[in-house]
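For this view, one protein chain was removed and the others were kept in their places.
Here is subunit A:
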Amino acid sequence: MSTFTRRTFLKTAGIGGSGLMLGVSLPASALSNDKPFKQDEFNPNAFIHLSEDGSTTIYCGRCEMGQGISTALPAAVADEMEADWDQVTVLQGEGNEDKYGPQATGGSASIRLMYLPMREAGAAAKFMLEAAAAKKWNTDISQCYAKKHVVYHRGSDKKLSFGELATLAGTMPAPEKPTLKQKSQYQYIGKELKRHDQDDVVVGKRVYGVDTKLPGMKYAAIVHCPVLDGKLKSVDKSAALAIKGVSDVIEIDRFDIPFGSLGGVAVVADNSWTAQQGVKALKVEWDTGKNAVYETKAYKKQLIANVEKSAEVMDSRGDTPKALEKAKHTHSATYTGGHLCHAPMEPNASVVWVKEDSCEVWASTQSPADIQKVLGQYLQREPKDIKVNVMMAGGAFGRKFKCDYVHEAAVISQKVNAPVQLTWTREEDMRTGYYHSVSAQHIEAGFDDDGNVDAWLQRVAFPSINSLFDKSVERAPKGATKDVYNHPFGVKNMQVESGLAPAHTRIGWYRAVYAIFYGFAIASFADELAHKAGIDSFAFLNKLYDNNTNPKQTEQIERSKHVLALAAEKSGYHQRDKLPDGQGIGLAVHYSFSSYVAMAVHVEVDGDNIKVLNVDCAVDCGQVLNLDGATAQMEGAVVMGMSLSLYTEIVFRDGQVVNSNFHDYPVLRINEMPNVRVHLVDSDKEPTGLGEPGVSPFPPALANAIFAATGKRYRDLPIKPMSV
């Protein structure tokens, strides 16, 4: 866990001679040590700009994709600054990590990383405004206090607006360590705030990456090589070039770095549709190469075989094999899950303009620095010379962390010497993904007559994200399995093994990442054990936590148990014997990304018809920044959890993705929306993120609920796969 005890260094700079502009920079050590993505250099800054007319701009350096970070963090700044939220405009910062700090937006890390620095930036601004007032009134700063965009003088009716003080405040020294508010003083933190941009959304004026328009811009569409590491054999461009409006057909080579293009053929035209028609008219032949053997059905079977025999030991405590042998009772089960593609509503799109001496990008992205790195490498230019305008993303879920679609637009722009907008079709989005891993897990446990679990062996096999960065990786490494080993259940003899699982496609982060299948296996298996032991699941889970004597995990155990109790209570779990036949409530709790989420899922099952009635989500993410935003994240996580539990699966045949659009990659629709109730724990603990932690408890809670309702145990996700 990160702790923000470092000194913050604040600095100021006048802007055009008037107004206050404030940056905050902190040393690299101020960043979380369990950050999910590599950040190798830091000098982060966040900016506030206050004009003489009082209007205040707060820049958000983290990327916005619907998770609400550009409301939550700027509101925390405004709170500490005593700024009036109604006078604040939030702008998205461009790609510049020197200025804004880490911008790679993933791992539910934004709030963990930036909550304190952003508050300190706001508090420093307030201090400087108060100092400016003190100077004007020739009094001590202690006689001045800011409230809602005005600084008041204690003991008289003198006051000055923030706007009136802006320029003078810009000349005041920044405090070494600004004083932060107490919780009781918060105006915006922990309250229900509307998204800063929702007014624009409902009238169609919110501009997303795909909406970028530039004078002289050309439009492109693309078809990719359908198999990883395949090559273009031949392309007949004539029919495409004969289409009115098509200007160019461009071959794009595989750029074999982690976020480079898979390789393909692009068509450039005077509008997107004509470009798409051009792509359809291409006659392309591919040399599909060695990954053409990839077939997910067979691969999943192989993964099962690989976890149902000994594999490579990643972590071990006690003597698990011996404890299993000696155990009074044992149980084992194997869980599996398929590939997933992110399918955000806005397909991959970007505009790039490569010129002789500059390169500018407009893209929905989760990581502008990666765009700078990849384009810098491709164009042989310095990353800082690539200007990245971070556009609002129409959903991302991990996909827009990878900038292959930006790299491709750069290739095309350079070739046609014009700004180019490349928009992938939905079909390309589904077939050219960075997929969530297909997985198999086998768990064996031993327990006594009282249901005390003494041994837990968990073997996992899935192609890991590491394979994206190192092609020699053939099994999930220790870093990817540690969350299993460190699970807060108290089991004395524990062994985690990793089975062989070479990657045949690009694997990437998908909202909640490995927690999706770890949560599913662990929380499903705990429920199975409870039933085997003849103990109520709620009591059994509590016993599993209580048996943990590791003092380092005391807090994790307490907070896990608390959310579990809350979800159970709110759902009516304890009165479940009153439910009609065919109904059941399932519980699951999972700790991930430093947040605690428990879910109680209430289902009604009639034959194959699974209807989710209610979902109670109990959440402990420490101090909540925006109650409404946190609630929305949980509602959304339930929907995504339900899609992947029931329906979504990417299928490969002959090395190629078979799915193509929402008819064969069916996601949850409104008619199946359950009643979701979110219960946020009121906490003073350090705030943690909620973009991802809500996804993982849903699948096991659902499977446990179906078991409670019917006695049927589902161990393979999705439960109702589409035959494609």
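We adopt the following convention: a residue touches a chain if its C-beta (ideal position, glycine included) is under 8 Å from a C-beta of that chain, and two chains touch if they have at least 3 such contacts; residues count from 1.
Note that in this section contacts and distances are computed from a predicted model.
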| item | value |
| --- | --- |
| Choices "(2Fe-2S)-binding protein", "Carbohydrate ABC transporter permease", "Nodulation protein E" or "3-isopropylmalate dehydratase" - which one is the UniProt name of the chain not shown | "(2Fe-2S)-binding protein" |
| Selected from A:350, A:425 or A:439 as touching the chain missing from the view | A:425 |
| Residue among A:206, A:653 or A:713 that touches the chain left out of view | A:206 |
| Of A:60, A:225, A:403 or A:640, the one touching the omitted chain in the full complex | A:640 |
| Contact partner of the left-out chain, one of A:108, A:274 or A:439 | A:274 |
| Chain not shown, touching residues in subunit A | 65-68, 194-195, 197-199, 201-208, 210-211, 213, 219, 244-245, 271-274, 276, 343-347, 392-395, 397, 423, 425-427, 628, 632, 635-640, 661-663, 667-671, 673, 675-676 |
